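Only one protein chain is missing; all other protein chains are in place.
What follows is chain A.
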């Protein structure tokens, strides 16, 4: 078997009245992958997903799913399922009817339908709630009904548009694990939209980071974290995000380069031995460690991670050190520069 991608977008563009939607989006997704579309609000994640689903038709480019060119095909012909941000459950139908809606439409025999329903409800932990209406369910249960409806048909591709954004933080963590496990158990391909980078980083095999309708970087979470291709990715990924330092503040770098540095690579240095002298702006105690925010005229986002409780008074001057190997170098356009070994 050749390694032909299961889903492939080729140079997709979509504009609204000449205004940018998405531009030149190309993406290959292998079968069984969990792909997260990540980016700030309005960057075109939902648009990309809706193009993939067939709810919008692209102005240019090609969409191929499972070897078939579906660029102009209707949503129903693409053999995929979708979980909407709002869940889009039918309010007058019971849980069972909601889940079986697509099976009924596709004229699946009754016995098979009930069999599949039972399994989908078991997988999503909804057994016993068959006869409830969506209005009588909690947010988390509704979310799982939407999930059950998406998996019941057994489609190999499932699209999800911020399915967890209506849930509280604790529930979000739990459902996140459920979704990931479900995806692995069923072996389906998932394209998952989120603006929450921890969600993307923890769940996805491949993260697609977008900005202003364009893809910035495609890669594994490790690649995005360890080798951001530009300063946007560097600043977007990671908590706290990467600090950026202007080149002229450090000896041995060009003036117009930007240096990236992760918090975990910064250490406190003894007076006189540090590479930068900064001022403490705030301290955030998180239990196992303390984030110390630092200010420097030529740097943004400098944060020092100190183990345990390590409060410094703000205004206090500290010196920091770091190793050259841990630095990321970006050129004047913000692009990553491969460093000489």
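Throughout what follows, a residue touches a chain if its C-beta (ideal position, glycine included) is under 8 Å from a C-beta of that chain, and two chains touch if they have at least 3 such contacts; residues count from 1.
Assume contacts and distances are computed from a predicted model.
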>> There's a gap in the complex where one chain should be. From "NADH-quinone oxidoreductase subunit F", "Cytochrome P450", "4Fe-4S dicluster domain-containing protein" or "Carbohydrate ABC transporter membrane protein 1, CUT1 family", what does UniProt name that chain?
In response: "Carbohydrate ABC transporter membrane protein 1, CUT1 family"
> Of the listed residues A:18, A:67, A:91 or A:272, which contacts the missing chain in the full complex?
Replying inline: A:91
> Who touches the missing chain here, A:20, A:75 or A:249?
Replying inline: A:75
>> Please output the residues of chain A touching the missing chain, sorted low to high.
In response: 53-55, 74-76, 80-82, 84, 86, 88, 90-92, 101-102, 105-106, 133, 135, 149, 153
